[in-house]
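Below: one structure in structure tokens.
The complex appears here minus one protein chain, its other protein chains still in place.
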Amino acid sequence: MEQLTMAQALNSALRDALKDDGRVLVSGEDVGPLGGVFRVTDGLTHDFGEDRCFDTPLAESGIVGHAVGLAMGGFRPVVEMQFDAFAYPAFEQITSHVAKLRNRTRGRVELPMVIRIPYAGGIGGVEHHCDSSEVYYTHTPGLRVVTPATPQDAYDLLRDAIESPDPVVFLEPKCRYWAREPVSFDRTGTPFDRAAIRRRGTDITLIAYGPMVATALAAAEAAAEEGRDVEVVDLRTLSPVDDETIAESVRRTGRAVVVHEAAGFCGYGAEIAARVSEQCFHHLEAPVLRVTGFDIPYAPPKLESSHLPNVDRILDAIDRLQWDDQVTLAAQGSVRDA
Amino acid sequence: MEQLTMAQALNSALRDALKDDGRVLVSGEDVGPLGGVFRVTDGLTHDFGEDRCFDTPLAESGIVGHAVGLAMGGFRPVVEMQFDAFAYPAFEQITSHVAKLRNRTRGRVELPMVIRIPYAGGIGGVEHHCDSSEVYYTHTPGLRVVTPATPQDAYDLLRDAIESPDPVVFLEPKCRYWAREPVSFDRTGTPFDRAAIRRRGTDITLIAYGPMVATALAAAEAAAEEGRDVEVVDLRTLSPVDDETIAESVRRTGRAVVVHEAAGFCGYGAEIAARVSEQCFHHLEAPVLRVTGFDIPYAPPKLESSHLPNVDRILDAIDRLQWDDQVTLAAQGSVRDA
Amino acid sequence: MAAQPQNVTGLLPAGEPVRFVAEDGTAGPPPPGYTEPSPERLREAYRRMVLGRRFDTQATALTKQGRLAVYPSAAGQEACQIAAALALRDDDWLFPTYRDSMALVARGLDPVQLMELLRGTWHCGYDPHATFTAPQCTPLATQTLHAAGLADAIRRRGEERVVLALIGDGGTSEGDFHEALNFAAVFHVPVVFFVQNNGFAISVPLAKQTRAPALAYKGVGYGVASEQVDGNDLVAVLSVLDHAVAHARRGGGPFLVEAHTYRMDAHTNADDATRYRDAAEVERWRAADPVRRLETHLRERGVLTEEDVAADAAAAEEFAAGFRARMNAEPEVDPLGLFAHVYAEPTRQLAAQRETLRAELAAQEG
Partner (left out) sequence: MAAQPQNVTGLLPAGEPVRFVAEDGTAGPPPPGYTEPSPERLREAYRRMVLGRRFDTQATALTKQGRLAVYPSAAGQEACQIAAALALRDDDWLFPTYRDSMALVARGLDPVQLMELLRGTWHCGYDPHATFTAPQCTPLATQTLHAAGLADAIRRRGEERVVLALIGDGGTSEGDFHEALNFAAVFHVPVVFFVQNNGFAISVPLAKQTRAPALAYKGVGYGVASEQVDGNDLVAVLSVLDHAVAHARRGGGPFLVEAHTYRMDAHTNADDATRYRDAAEVERWRAADPVRRLETHLRERGVLTEEDVAADAAAAEEFAAGFRARMNAEPEVDPLGLFAHVYAEPTRQLAAQRETLRAELAAQEG
């Protein structure tokens, strides 16, 4: 197996999809000769021709709306939004059409398209380049939303997404683009709509996805040194969510912490915390805690380390999970921002 | 005090704001001579002149972006988006500018503007006219998001919103436009960022807002007949949320149900359920349940009654709150969609 | 102002709207560059205009009886509606808006299926792939991008089909219209953008919508050939659309047509047009009635007889009666269908939600 970065794994997935299915098209800003600002489409125009991978005019609503038409016309477009915040101009197209056209037409018009969005921060990007926008999509019925945390999953999930008959918002964690691991092209890994348990543990379930899985694993290591055995669930698919895997884990451990970069308020962690609290109520030894970005616009580069969830914050949350000595204190209610 | 519909109360609030503050401007599609499709701006152009209340070209990003410029130039614009889904074209302006300009400039540029959005369903509207889009805004730091449930609150909250130094997304529950009650213009009611307890009760806290408060109150009445004393909290302000009122109530009652029209998945109720579960963990006799719209695109008119939360569904949820006989059953986990 | 190069002047519309037939039905000299469609096609157009108008009146009547939630009438725009349908081959694609039901009836779509949207039983009742007709679009201007994309799909496959996208004057103010013109031009796709400028966007008159000399002047800014036409002159609209469609079909790229017409009724039955416009203005436009204008023209040319007129009216009446009868039947709806097509397969969560609703419905019945 080749050692690939996540960016390379994504590139391989696009390549293999272009090879396997003549209906697949790749479009977006700078995805052609430049290969995309993150080089995810590197070489595709050269190898497959301008017909298959092409630059568009600079207009995101246009890119998505044009792709809707291509999909209606029998193609399987994979579009790139250059950065998270630059998908917002396409919000109406995504919300009012991409998500709804199948339903609108009683399934007669299928929209097999993928919207790739590099998201989240951790790379010192300036404003508008680091938004964690997942909830805007997960709250919109009709969209599938997935996000890989590893190069292997990047390959598998992108192939799955392109083959999906449903439109998929494919969120790529920028800060993991350069993470490297051996990648197999066999597609024998986790199925499309399933979470993966990245680390087995008995005491606590840490639930993370995309950019934060690595941080969660690091926190689990650190917690192990303190004698706490942490299980780490990588969600992979944010919508639909894999309830079984999560609930099974939390019922085993009795404690859960959700971690994400996005602002906490109405963030994706709220849904997970609410579901887990409901589905595992009698198994919970402590409230489900959330470790998230603050409820602020994304921080400028020099301050992002203050903003981003890190190992220490996760460990702090774990410490607050009402281990024997804490119950009285915690009973008074103890959310970070209450 | 005059008996006013919510639409009239909003109209009065706009009138009084236009009268009191020469910087207030009202703009949007059809807000001029027509008075808006819901007549909320009825007569304003006639009474205050085209300078103060005017039609714009048909472009929502334009309406919001133009208002940003007006606000930078010293005005206090109040813009109308004609329907919920038609605010989506303005999503980039709202998310990347309206929400962030103050923060971007360290407070040097203030954006006192109000974005009025008639939202949610229940009026037999066709597709795109009934979206419950609150989470798109509540998840975006920098915005205040409020929604009245009564004519009095419509008046109070809109006056408060227009006077707020922060940008406010003002969500108007369409199905309540014609609800009528006596309205005082004294502004002695609930403060801007506070929830209101609409009904006192001891057994369960029902948490609702906007279109669903009336349904929640009706459910409380019905539950009373079954001997359950339900407290109803009307949130009024969705962002920031009034934690104190909610937590105080749930700690008293020990049980909570959140109700809203929007799709449940990553809906606003997830945040409330997560917060309540965290802040009131040791007071909860049962998991916080959510009664929401299904995770589907809004239903067509002839099917909306199947989609919308109603009294029966709320009563069902109340029944599932693990009253003595149920604990074993519920312990197996029992969310609607698990 | 200095002279303009040919690549500019070749894109500009005529300085005045193209017209063949005057308001009183008399034909002027044929406008340069255009030819009058054949008498057979004009005869057919007349038949469909009469039918379309009758259908439109019937639909408005159905709103009064509560059979339709709402109906946006196209009365006054018959020339545009019918020309749009006639300019296309059966397997060309049409992208209509909520106002273009008449064009879809003229295209041959089943009127009851068509009315599912406005009847409130579903969002789109016909099969877009079977009819080559996109769902009637509500979010303004968004459909123009889909049309450009579908035209690009056609181009990429080397087919000779074209796409016609309908849009109103108000819709041209949306950013998506701009992006659609640009994408269409850059990818050089076979799409015709047909603006029915009916003077109003709900209550907002054109003068508050734009300061353009005419909307057709937007084309040059994208390198798109453009034309403006008298939208109440069926002969002119059909001739210009024929030209535009032929241009697109032969690989000439996109084309922008603006038709100057007028919305005779309120925005929808729910709207009150007296709040924002004079009855006198509406009366003035009555003189420009497109159906009567074509009728006079065809009679003068001897293409249409008294009997034809009577026969067309009778056929329209029969069509309306059939339509009315079918609409008067209470439609069947299936609440569980709400979950069927959100995804190709319902997710586990949706399947569970469907079961909840199924149980509720069973409880209500039992």
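Which chain is which? They are A, B and C, in the order written, and residues in each are numbered from 1.
In this text, contacts are C-beta pairs under 8 Å (C-beta built on N, C-alpha and C of every residue); 3 or more make two chains touch, one makes a residue touch a chain.
Just so it is clear, the structure is predicted and the values come from calculations on it, not from any experiment.
Undergrad: Can you say which of A:59, A:101 or A:135 touches the chain missing from this structure?
TA: Touching the chain that is not displayed is residue A:59.
Undergrad: Just to verify: which one of C:87, C:134, C:164 or C:185 makes contact with the chain not shown?
TA: Looking across C:87, C:134, C:164 or C:185, the contact with the absent chain belongs to C:185.
Undergrad: Among C:218, C:297, C:341 or C:354, which residue is in contact with the omitted chain in the full complex?
TA: C:218
Undergrad: Among C:175, C:190, C:231 or C:290, which residue is in contact with the omitted chain in the full complex?
TA: Result: among the candidates, C:175 touches the missing chain.
Undergrad: Across the whole complex, list the residues on subunit A that are touched by the chain not included here.
TA: 29-30, 32-35, 37, 55-62, 85-86, 88-89, 124-129, 265, 294-297, 299-303, 306-307, 312-313, 336-338
Undergrad: For the chain that got dropped from the picture, name the residues of subunit B it touches.
TA: 51, 56-57, 59, 61-62, 64-75, 89, 92-93, 96-97, 100-110, 141-142, 144, 164-166, 193, 240-241, 243
Undergrad: Which parts of subunit C face the unshown chain closely enough to count as touching?
TA: Touching the chain left out of view, subunit C contributes residues 1-5, 7-12, 14-16, 32, 173-179, 182, 185-186, 188, 208-213, 215, 217-224, 253.
Methods note: only the chains that are shown with their structure count from here on.
Undergrad: In terms of CA centres, which chain lies closest to the overall middle?
TA: So the chain sitting closest to the middle is B.
Undergrad: Quick one: report the Å distance separating subunit A from subunit C, using the average Cα coordinate of each chain.
TA: Centre separation, subunit A to subunit C: 41 Å.
Undergrad: Provide the C-alpha centroid distance between subunit A and subunit B, rounded to the nearest whole angstrom.
TA: Once rounded, the distance between the two centres reads 29 Å.
Undergrad: Please output the residue numbers of subunit C that touch at least 2 other chains, ranges allowed.
TA: Counting only residues that touch two or more other chains, subunit C contributes 122-123, 139, 175-176, 337, 342, 347-350.
Undergrad: At which residue positions does subunit B touch at least two other chains?
TA: Those would be 61, 85, 88-89, 127-128, 265, 295-297, 338.
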